[in-house]
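Mind having a look at this structure? Questions to follow.
Apart from one protein chain that is not included, each protein chain of the complex appears where it belongs.
Chain naming follows the written order as A, B and C, and within any one chain the residues start at number 1.
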Amino acid sequence: MEMSFESLKETIFAQSRTLRPGMQDKHETSAWDKNRLDVESALALKNIFFYLSLIFRYPTEQIYSEIAGHLEAFTDFFTDYGGAVPELPPIDDLQPEYISLFVNNQGFVPAAPYASCYQGDGLLMSDNFYRLRQIIMESGFMLDASVHELEDHLAVLLEFCSSLLNTLVEKNNSSDKNLMACIYALLEISYRYIEPLVDDFTDKINSYASYDFYKVTGKALKSLFHDADPIYVQLLGFRSNSTNELQG
Amino acid sequence: MSTRIENLRSLIRINRDVPTIPFIAAGAVLLVLGLIGVARVIFEGHEAVYGATRQVPWGLLIATYAYFVITSTGLAFIGGLGHAFGFHQYARLSKRIVLMAFIVLLAGFTQIGMELGHPFRLMYLFLISPNFSAPIVWMGIFYGIELLILGLELLVVFNPNGTNHKLAAVLGFLALLVGVMATSNLGFVFGSLTARPFFHGIYFPTFLVVSGIAGGASLLLVIYNIVYKFNVPDQFKDAMSSLGKLMGLCIGIMIFLSFWKIISSLYTEPKEAYDSVIVLLSGPLYANFWIGEVLMALVLPLALLIASKAKEIRIMGLAGLTFLIGMFFTRYDFIVAGQMPPMRAGNEGSGVEAINGLMHYVPSSGEWMIFALGLGLFLFLYFLSERFLILDADAH
Amino acid sequence: MKKKLMSRRKFLGLSSSAIAGALFGPNLNMLTAAPTDPFDYSILPKGTREYIASNCAMCVNKCGIIGEVVNGKLHKINPNPRHVKSRGMLCAKGNAGVSLPYSPDRLKTPLLRTGKRGEGKWKEISWDEAFKYVAKNLADLKQKYENRSSVAFASTEGFQEEFYYYLVNSFGSLNTVRHTTLCLSTNIQGWSSVFGSFPDADLANAEYVLMLGSDRAQALITPDSVDFQRYKPKGQKLIVLDPRFTETGAKADRWYPIKPRTDQGFVLAMINVIISENLYDHKFVETYTHGFEELKELVAEYTPEWAEKKCEIAADEIRKTAREFADHAPRSVIYPGRRSSFYSHEVYVRQTFAILAAICGCWDTKGAVVPKSSIKLASHDVMFPFFNLTRDRVDREAVNLVKDVVPSAVQCPMIGTGLPDDSCAFLSEKDGSWITFREAVLQDDPYPVRGFFCFKQNPVQSVPNVKKTMKMLEKMEFICVIEQQMSDTAWYADIVLPHSTYLESWDPAHSIGGIWPIVEMRQPVIKPLFDTKTMFEISGGIIHEMLKIPSLWDDIDPVDLVDFKKNVVEDILDKPIQDYIKHQLVNHPGAYKQLLKEGFYTVDGGRPTYGKTLKPGFRFKSKTGKIELFNERYKEFGLFPLPKYCEPEILPDPGQYRFLVGRTAWNTHTSTQNNPYLWEIQKENAVWLNTGEAKKKGIVDGEYVRIKSKIGEQRIKAYVTEKIRPDCVFYVNGWGRKSPGMSRAYKSGASEAEIIDDVLDTISGGVCMHETFVTIKKA
Partner (left out) sequence: MKNKRYAIVLDTKKCLNCKACTVACKFENFVPVGDDTYRIWVTELPLQGKFPHLHQEYQTSQCQHCENAPCEKVCPTKATFTTPEGVVLVDYKKCILCKACMTACPYDARFVSEHHESVEKCTFCMHRVSEGREPACVETCPVRVREFGDLNDPNSKVSRLLSSRPYLQLKPEKNTRPRLFYVL
């Protein structure tokens, strides 16, 4: 019996249990047929996630030039989801903008880019944080030693989603049995960590930003995750109750 | 097979002469509003959407729940009188009574369903872990049975093969009995609260039963006036007249009960009960009390009933309407006023924010939306039935 | 609906972005492959619970804590039940410390200003860049002004402060300003003028406690706040004198609403009674004190009847108090307290307190005022180079500064009251005097100070008259702030360096003196969350960069430099801090282990020792070696040698109130108001106004009012109460913040720095926070 996307989501949220690769039960493995993966879309989304991850990092010169260099390639994405193509201010303006929005302002941080801050009492490392660290490690990743950040930083989460999609695509042709764990991780990160953040996060950006760049990219991020259900249904090839017509 | 369909068809017709469309439309609008409220509760959570607080945990929805379900049991009581005690004038109304009681009860259940944080948990916990010392359990049990009986009654009175009057009489009697039990237990949910002296005692169980009957009679008077466009046919005159008298009697008892409740709460100023009564008489709820309760639920309907001499059905209908509006305030006022005296004084550091030593509560937009859901459900379902079902019962 | 959804998702089908992705540059990943595959699950913290002992740093008390760490996250801070100083308690602030490392508002990385000062434009820099930047600026200032003291260093107490001084001494500035003159410098000076040191009170064993102006129930000090109630024996009496009915007043057997600025008169009258009724401790006075006859002569005129007119407390009450005090001696305590930055003659007030204790023999014995004992730690014998280009402190060199520019010199005439009018008589070398220092900087007298280095101090909020502080900061060519949060001061800095919280850092061992002396240390309770460093690491980093700049070392003997590199840099700063700590504890075997386990260390089970100073041959730190009721050094300096009553010559105009400040038990000065768990206790401050006065002005409780002084105006809620004298108003400090980011404290309530005038006590250099008069109007 194949699982619908909705019931898959429910399962993920109902069972906050360890998803160790190779340890899934039969029900889960049979829930998905890897041949249904829309590889091209997966690659596109992977790149969008990665690009968004770059955007929500501190714009060092290297990051800035990556953002600037690839902006054109994501024109469609930003027009569709952000309502406009973001205008990239000069790096000397973007850096202070990033700091004042996401790192430190006068005594506080307006739009903390940490998933934890949008769950519980607004402090870092709230309850789900350790589960996140576990998901990342079990998916075979960890934070690079040079990165002094928390795992639930938006940029890390987005990069992680990007990497998971990459794994899905790369291992799609192999007989790897861990693909379902990848999907579980991808959906859980998207729905448990990123989605609860986007509304409040973008609201805060809108009230504190001096340039449009993070307003537009924030809006794109928000719309993308509001639109996550049908995207994942289409991309992963799941049956959906509510979006059946799309599969037609 | 075909006879069955034929039989069923005999129950259905399109009543074009009953003015149902405006009510169905109004019901639909309220329902939509209500569903928006439901969505808000689901997405934002009870605490964010409702205005009830730590110190005033029970707000509008408890009042509207009581409003609906007690009216429903009042209807069942009248129906029971018709079926079981041979009040033939009421038997003519039996279909509408049963249908109305059923729908109003459903509307009441929407209110409590949305009020409870975990309505689904309730369903199985009542089975596996009921606390029989809790009045809510008995209230729940009796209202559950009431719904069942009303459902069965519906089947019986809408039996295309004709009503089994004997069965109907038994069920009507049971509905009456269980309804009284349910309502008085609902009263005891408040009457059991020693912490809230205004609630505590026999007043509320008694008052609810009496006011419920008046409410049922009012609703019937109003609906018959609407259905027959203020020109109720002669065949119902007896019934209407009798309803008017019943309602008048009940209002009389209500005045009696309320009077002594107030006097006993004022006499020598028994602390919290006194505060609650002052809230009503001259405090934040005084307009509700004097206009809503006293004028619209007691004085005006009684005056109108007397003026109608139990003959002028239109005037009795008007009395019913004012009573139903007044009854809403009566339910709301009682529940809110009882919670106005804080359990701890609002001193610095207590966490209790009192104004002039009293708590405050204002229903939130979300709570009004849920009320709209109940009201909408009733209007929508009932007038849909009016439009498509044959509701005139013949006297047996 | 369908169509719209599809069109919005067209990127999925298009390949442009897919191709673009392949072109992302290398080395962009924040995530790398996990070390083992298959992954070793045992390293994940799961279901672990650890208890780690350390010490609190939410205020100055350093109470014992035990962090309860669940799965690597700090769940709760519990009090250490065995801790000798904090007696197993932990206050609201200590408990709320849990949220400190987890606050998203904390500083996470070094920030360099790119816009104008205070404009809020920052860029992120690495620690290496930060160290280079700081070192270069220090070098530039030294070159430009040919004076190392052209950079001033502000700091406040804390275990890491000693490493800050490694930096200060390596650079060679003498201009250091600490918090002391905002707090208790007058107290230290006054008591030391009599006993040669600043003692503690043995409240656990006292039978009679007289507290003037101390609110131990709210301004918590361990162990005093614990002892004065928890161990209150049967029959113990507590007498509280305070213009406000404080929480401490509520605990008192008698509360006297004394008229502000007249405490000295009350105590002088007590001395008068005790001497004239022959109630003093003759033997003690004879054996240990100097100048009794002079004292007797002085106080002869200070009768209770005289004092009644000053303090507005009935003469009989004063007499009764004096007799009771003498009756319970030596188990009587006149409580020294802590913050004493009250009035311009405060040193004499405190001297009077000390004299009362002395003549009753309430000294160094159980239940009396007792000199601090301390456990000696091994010190690192560090020789810093001698720098030629170092000038003396500005607040010392600036001659006549006090009289010329400090308003207090005019407002509270000094001449004839025994207060110096040229400079601060007994300025502490290390602490300096905030007001004088700021004034000297503003005047460029005697030389320009153009660099400001600030370690965990927030002068913008904590030093009275914020306008002057801002002007001072404007003068600076270089401002560096080391902080945990973007404080009001950090916001105006050029570079901000993030310091680790006390729960994430190793702090050196620290000997805390007192009746119950202990040694404390901190170990990390949790792993650091961000790229923050401790002062130990920051000093090391900056000093290493300084060593790369030859111009910084051209005014010293090259041999000194070699020694410095070896002894300071290589042997201390380059080594793990644990080595430093172990060396500190070298004379106390087992102490290091004990500190790791318990967070504190005591000798002899922490039992108090009494009577060290009463042994024959003991010399008090005074000119005569005795307890000086008559201070010989004050005489030399032209000060009153005896505590002559200092009449306030400037009185409030009608309609004015004396402004008082104080604290609550749930906030530390200006640093904790943004903590959500403390903010919810009190969301803004309110000005206390006597019921009668409020009625006259038609002000009702909870209404907003404007409070105005000579230097500023604030809007604040009125708290109309019987709990304050009609001639005073009061609010707690720490509110009405400049930073919109102190999102909770911003624009709620009123700031004290905005309205308190910069009045100076010229003996110790302390500020006088209760010398400001205000008017109140409906807002």
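The working rule: a residue touches a chain if its C-beta (ideal position, glycine included) is under 8 Å from a C-beta of that chain, and two chains touch if they have at least 3 such contacts.
Since the structure is predicted, the reported quantities are computational estimates derived from the model, not experimental observations.
The chain not displayed here makes contact, within the full complex, with A, B, C.
Considering the full assembly, C:665 is the residue among C:315, C:665 or C:779 that touches the omitted chain. When the omitted chain is restored, the residue from B:192, B:322, B:364 or B:385 that touches it is B:192. Among C:114, C:218, C:578 or C:656, only C:218 touches the chain that is left out of the view.
Along chain C, the points of touch with the absent chain fall at residues 75-79, 81, 87-92, 94-96, 98, 217-218, 220, 222, 225-226, 229-230, 232, 245, 247, 249-251, 255-257, 665-666, 676-681, 690-692, 721-723, 725-726. Seen from chain B, the chain kept out of the figure touches residues 45-47, 52-55, 57-58, 115-119, 121-122, 125-126, 129-131, 133-137, 140, 189, 192-196, 199, 339, 342-345, 347-353.
One chain is missing from the display, and on chain A it is touched by residues 120-121.
Throughout what follows, only the chains that are shown with their structure count from here on.
Inter-chain spacing, taken between the CA centroids of chain B and chain C, is 65 Å. With centres defined as mean CA coordinates, chain C is found 46 Å away from chain A. Each chain gets a centre from the mean of its Cα atoms; for chain A and chain B, those two points are 50 Å apart.
Counting partners per residue, chain C has no residue that reaches two or more other chains. By the touch rule above, chain A contacts chain C in their complex via residues 20-21, 38, 40-41, 43-48, 50-51, 53-54, 57-58, 60, 62-63, 65-66, 69-70, 73-74, 76-77, 80-81, 92, 95-96, 99-100, 103-109, 112, 114, 117, 121-125, 129-130, 133-134, 136-138, 140-144, 147-150, 155-156, 159-160, 163, 223, 227, 230-231, 234-235, 243, 245-246.
Partner chain A is touched in their complex by these residues of chain C: 2, 5-21, 23-25, 27-35, 37-39, 41, 44-45, 71-73, 99, 101-105, 107-109, 111, 114-115, 120-124, 485-488, 491, 496, 529-531, 674, 676, 737-743, 746.
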